[in-house]
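The structure's right below; bear with me while I get my questions together.
Missing here is one protein chain; the remaining ones are kept as they sit in the complex.
Letters A and B mark the chains as written, and numbering starts fresh at 1 in each.
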Amino acid sequence: MKNILKSCLHSPRFMTGFILFIILLGIALFYPLFHPGNPLQMIGQNSFVEPGTYLSLYDANTVNLNGKTSTFIMDDAAVNRADSNISEADRQTMLAYLAAAGVDVSHLDTSHENLDSLVTLWQENYDSSKKVEGYTTSAKKRDLRTLNSRLLAALNAGEQTLLTKNGDEEVRTAVANNAYVRSNQVANVINLPLGTDNFGRDMMKELAAAIGTSLIIGLIAGTIATILGLVIGLLSGYLGGIVDDILMFVCNVFTVIPGFVLLILIYYSVGQEARGVTTCAIVIGITSWVWTARSVRSQVISLRNRDHVNLSKLSGHSLVRIIVTDILPYIASYVVMAFILQVSSGILAEAQLSLLGLGPKTTTTPTLGLMMNWAMLYNAHTQGYWWAYFPVIAVIALTSFSLNLMNTGLDQVFNPTLRD
Amino acid sequence: MAKKMLEVSELTTKYITRTGENVYSVDHVSLTIEEGKSLGIAGESGCGKSTLALSLMGYYFAPLHYTSGTIVVDGKDITGLDPDVVRKTVLGTDVAYIPQAAMNALNPTRKVGKFIEDVIRAHELPMDKKQIREMAEQRFALLGLPVDSLDKHSVELSGGMRQRVVIAVSTILNPKVLIADEPSSALDVTSQKMVIKMMKDMMAKGLVKSMIFITHELPLLYNVTDDIMVMYAGQIVERGTAHEMVFDPVHPYSRGLMRSILVPEEGTRDVKLTAIPGTPPNLKHPPAGCRFAERCRYATPACRYNQPPLLEFAEGRSYRCMHSVDHLKEVYEGED
Partner (left out) sequence: MKTEEINEAIQETDAAIQEADSRESVTFGANRNKDFSKEPMCLSGRGVTRVFHTGKITTVAVDHVDFDFHRGELISIVGESGSGKTTLSKMLLGLLDPTEGEISYMGKPRDISTRAKKKEYWQGIQAIFQDPFSSYNVFHKIDSVLLDCINMRGDKNLSKEEKHALMTEACSFVNLKFAELTNKYPFELSGGQMQRLMIARIFLLKPTILLADEPTSMIDACSRATILDMLLKLRDETGMTVIFITHDIGLAYYISDSVYIMEHGKFVESGKPDKVMLEPEAPYTKRLISDVPKIHEPWDLSTVG
């Protein structure tokens, strides 16, 4: 046992898979601890909010009013501000005007890097009284004037005055352009590392909860499938004869009927109301034991004719004892590996089912499949809301990848002929 | 004196284990075989006889590695050649090797005739399909094998027939040395006899110039080969003609081996079956002195300190022991 653990640690494949799995498990376990709350709470009023940190505008100003500000001088503060105020269209207009006014703008474009030189050129060359071809109508002139004043405001804003009410009295407060507040001084900050989904729910919270649920589904489904497969495989392999025939008939029936169709049928007939996470896991478990049973059976058949089993029989040991002490330990490593694969395929089966809209009916916990289902229903994939589906796909892929890595790593550990 | 077909001197090869230890399974082995002669190698499992067979091909693959010594086949030194060169110019033409489970090595999806084509192709000989077919038919007829087996798949042949076919295929290019490692031990006695008959035929007809035959079945060895060499713990301990080795062994280990022979003929029931106590030494840490000393009933302290050399004490007979031949014979007489 000690040796096996030791060689597990020395197998790079197993360790990579294991670390990946632990990271995923860590996200599922610890993210909710630091960010408590219902993962399905709809916090956003609009759907598919982009990932980022959101500050309440109102509260940011409140902090400022109480005077808890710091002052910083930043060289590029003005340009940055201009950058966020002067739109792409405005920059195009500026370029077009300058070109019309006979200025060489061939080296300029509308990018952030060139904004500084663009602004300088504009300030040097813009003159509202000058007649520039194409900009002679009053409407065009007015547009240029407002653009210019917006630009000047952004660049030169010394301060802004806020008018608030304190009781009946109106208070005017000046906000300097170099006054800053710490983001955690602002009363309401919403951190959305993965944005929100169509219902305005925090994707990251949802994802952390979904990893947990999907792992539980995989675990339950894997355990059920492995236990069923093991028991059926052991009995049919060891007893042989009529028992073997009957059990293998059942196996064949399960093999011939496509498992997924069976899964859908069972699932559909269970009904919307009864479809919880556990039901989902159980249904997946009882439809995926077949190949475990088959492979356990073939292993047992080759073992039951080994001399040590014959000797154990001659020693008068009972059937149960022979199976438990003389057969099970020989196939234990194999069963562990099969279990890992069953967990992985359980997670994938749930994702497939849910994608088809047959997932667990739940309003309390999301699953990876359900998240995919929602993203698909609300066209996240066609409208480019990548944060609504890509992290989910990545997590599904990483989970089964890590489990498969662990499986092949264990194969190397248990099967010395595969070692380098 | 006949032409020397195989001359091996001081050949040492080693296995490198997974933990990086060196195991010298063939330790300074020297032997010569003359044209038309056959040599049998006997010994317990793990004594290095199969490793010697592998090493004599001159084709090494991990974990087996060449260390030192030379192998000369019919005047041509094949040591230190590039593995690809060995495969093209040595294997099959100079040296042919038949491993233990050769009959299970045939690809079941191909016909027997195809394997002969493969052999010819691998040696890049200028022959077309028709010529190859003709040659194969002639050879099969010569060896008394049914010619129609060339068009059969290996699974359609019985075990004994399959083994004979493998031998015929691997000797199609008339190798100078045939190395057969337990070619008949997986077969029943009748098939075994047929395989042996064919191999002896090949020797008699000069299709194979010399042969090394490895088996743990001493009665078989006695009937097949001219000379017998006994190996123990990677070293040769005794060599002589088959008759001398079976009826007059000198080395205490050979004597123990020969006294374990049981055959269904008169007098067998009166044989005194002797046992050798203990197990062979671990070659990862070979003993400093004589390798057999631990199990030898005639060992003296001197045996523990000194490695006895392989001494030639008569024409074609050598042994590796600290005691003199006369002393050993005296002791043996005293026992009987």
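Keep this in mind: a residue touches a chain if its C-beta (ideal position, glycine included) is under 8 Å from a C-beta of that chain, and two chains touch if they have at least 3 such contacts.
Owing to the predicted nature of the structure, the values given are computational and were not obtained by experimental measurement.
Visitor: One chain is left out of this view; which of B:2, B:16, B:271 or B:331 touches it in the full complex?
Guide: Residue touching the chain left out of view: B:271.
Visitor: Consider the whole complex, including the chain that is not shown, and state which of B:22, B:131 or B:260 touches that chain.
Guide: Reading the full complex, the residue touching the unseen chain is B:260.
Visitor: Touching the left-out chain: which of B:107, B:279 or B:324?
Guide: If we include the chain that is not displayed, B:279 is the one touching it.
Visitor: Pick out which of B:121, B:297 or B:329 touches the chain that's been left out of the picture.
Guide: B:297
Visitor: Among the options A:223, A:279, A:295 or A:312, which residue touches the chain absent from this view?
Guide: From the options A:223, A:279, A:295 or A:312, the contact with the absent chain belongs to A:312.
Visitor: If the missing chain were put back, which residues of subunit B would it touch?
Guide: 44-45, 144, 188-190, 192-194, 196-197, 200, 216-220, 222-224, 246, 256-257, 260-269, 271-279, 287-289, 293-297, 299, 301, 304-305
Visitor: What subunit A residues would touch the chain not displayed?
Guide: Against the missing chain, subunit A presents residues 306-308, 310-316, 318, 325-326, 329-330.
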